[in-house]
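For reference, the structure I am asking about is given below.
What you see is the complex with one protein chain gone and the rest in place.
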Amino acid sequence: MTLNIESRTKTVSETGLPVDEIVVNIGPSHPSTHGVGRVLVHLDGDIVVKADMIVGYLHRGIEKMAENRTYLQVCPLTDRLDYVGSMYANWAYCRAVERLAGIRVPERAEYIRVIVCELQRIASHMMGIGSAAADTGATTMFIYAFDVRERIIELFEVLCGSRLTYNYVRPGGVSMDLPEGWTDDVLKFTSTVRRPLDEMDKLFFGNTIARGRLKGVGVLSAEDAVAWGASGPTARGSGVNWDLRKHDPYSVYPRMEFDVVIGDNGDAYDRDRVRLLECYESVKIIDQAISQMSGGAYKADGLARLITPPPGDAYDHIESARGSLGVYLVSDGSPRPYRMKVRSPAFCNLALVPKLAVGHTLADLVVVLGSLDPVFGEVDR
Amino acid sequence: MQGALTQGVLFVLGLVVAATAFILVVFLANTLLSPRNPDPEKNTPFECGMEQASDAWVPPRMRFSTIAMLFVLFDAEAILLFAVASQLRGNAIALLEVGGFVLFLAFGLGYAWRKGALEWRS
Amino acid sequence: MNLDELQHRLSELSPVLAPFFSLEFGDAVVGVSSDKLLETARELREIGFDRLGMVTAVDRGEFLTLVYRLQSRSLSSALFVKTKVSPAEPHVASLFEVWPAANWQEREVFDLFGIVFDGHPDLRRIMLPDDFDGHPLRKDYDNPAMIRRPDYI
Partner (left out) sequence: MAIVDKLGAALDNGAAGAILTSVDALADWSRGQSLWPMPMGTACCAMELIAASFSKFDFDRLGTFPRPDPRHTDVMVLAGTITEKMKPAVKRLYDQMPDPKWVVAMGNCTVPGGIFYYDTYSVVRGADSFLPVDVYISGCPPRPEALQDGILQLRELVRTESISRGKRHARNLLLPGAPAGASDGGGDAE
């Protein structure tokens, strides 16, 4: 290891003197990057002077693959986009296909989709908060959060047989009707889930060490959140009142009463706390959806086996656990999409890392990454 | 008296021998049983799967050394207090003396605090 | 705000944009030529479209369509802005200074389509390794490593 002095890059420390800086990779294989992200960090001592977020280590080219598959065959690909929340990844794609092909979805299917996606939102937030807490050393919180997540995954296993990649929401409705007694299990779950959520709130967000670590870190102002295209809990943490379920309502959400959780000073603490409080709202939505749901078809009948929409393009988006997840489909009349673009919220939220991390210590960079809750299947597509 | 001494020495000797024997056995087993596949790539520094972006031999910042000095200072003081505390149980005058010692160091801490040595940024 | 209200509002706010207004699949679309893209973006920003949702491109063979989707919370409506770019020399003005959200999305379109955004702070590949040649999402892109999926619909 030769000691080359001149190769060291200089940076200007706060005292204005040129100082040697350490450039280090928090690379693709690192527990705190929640997947295969890589941050090339320029450090003055342990204070981040410049952070370059490098993604693309999980780029499988799903958009190119979709161009050689029929509309139905693309569904399993969308599971692998946001693999922590496959249900609403399917839903976003199916909404775009339904808008393009003009498919009318029966009401029962809409209610099933809302129930299933709100459950998925809780499970995804549990993953988000749990791993963010584990980054600050609170491993118990990760285990508590995963306990709630496992109960939801059991419900999904009963529903469609798979634990993570469900492929349950299909264009035109859902693939299978709810099994007997499934809604009672869900009601049993929603009636008992508030206690662990309160426990987690006290255990982590009430803990002075976690408060000290999370408060005031990675402050994002509301204007920057909108200007940088952040959405979901990342934007709502800074006070941006923008939730597609409320402000661009789709499906049966207008019939649900729930309120949008808003943080006030936009730091990592608020972003994570917004995620936890959103779970309470999701529980409310699930209860209302189950009570309002009636019988009926679970899938649009008379659906062509091979969906061939007219030429044209359509865009539709839903409120996923990470933000506004949109799918833009272009059709040329053939049974295969001509072009599929997925507007990934985690991708846009992650663009904030170079802006938020500067000036913090290295340990706080980890907290900032955790509070943006990236899932690299969706970031890199 | 004689028996107690040898009995005590034997005990300490046994302890030392057992400890070193255990360590030697473990190291011997390691050299004898672990496979050897030397590879230059194996010795490269681990940087999450990437090449090392810059060498780590960079002069550390001043603030690390001030914090280190303060820690050593007050850690040594704490050890002294523990040593003294066991002797002066219930003795008022000793309390005054130790109080003076602590007061003097508290003055040092106040000075460091006001000068901003505890701030991490500057 | 439904679409014809938006059309009416758009025409009174910026008469220059009104003629290009059209409706496709229930979405408002404004067609703009690529050289007038930047000032259209600024104008739309003033009107109230403060959020850039998506930047993407579609390879139509003889030209590339660049698609921007804007959202406005004050007008509570969304708008597509489409421009045509010739695949021969794909140069377009970067909208980074109007909406910083375009930073990474334009880098992705550059990476996968090869459209160069002039004025972008640091335009380099974001998804593919830096030594990757070619732009995969172009229709004429062929890579021997890609095994075509057998065609059984």
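In this document, chain identifiers A, B and C correspond to the written order of the chains, with residue numbering beginning at 1 in each.
Criterion: a contact is a pair of C-beta atoms (placed from the backbone, for glycine too) under 8 Å apart; a residue touches a chain by one contact, two chains touch by 3 or more.
Keep in mind that what you see is a predicted model, and the values were worked out from it rather than measured.
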item: Neighbouring displayed chains - absent chain, whole complex; value: A, B, C
item: Full-complex contact with the absent chain, from A:Thr70, A:Thr165 or A:Asn207; value: A:Thr165
item: Where the unshown chain meets chain B, residue by residue; value: 31-37, 39, 41-42, 44, 46, 48-50
item: Absent-chain interface as seen on chain C, which is shown; value: 128-129, 136, 141, 143, 145-149
item: Absent chain, residues of chain A that touch it; value: 27-31, 35-36, 56-61, 64-65, 67-69, 76-77, 80, 83-84, 127, 142-143, 146-147, 149-150, 153, 163-165, 376-377
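FYI, only the chains that are shown with their structure count from here on.
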item: Topology of the chain contact graph, where touching chains are joined (line, ring, star, complete, other); value: line
item: Separation of mean Cα positions, chain B and chain A [Å, integer]; value: 44
item: Averaged-CA centre spacing for the pair chain C and chain A, given as whole angstrom; value: 24
item: Mean-CA-position distance for chain C and chain B (Å); value: 60
item: Multi-chain contact sites of chain C, meaning residues that touch two or more partners; value: none
item: Touching residues (chain side chain C, partner chain A) in the complex; value: 24-27, 50-54, 56, 58-59, 67, 69, 73, 76, 78, 80, 99-101, 103-105, 108, 112, 125-129, 136-137, 148-149, 153
item: Chain B-facing residues of chain A, complex; value: 1, 3-4, 7-9, 13-15, 19-30, 38, 40, 44-45, 47, 361
item: Footprint of chain A on chain B - complex, ascending; value: 47-50, 53-61, 63-64, 120-122
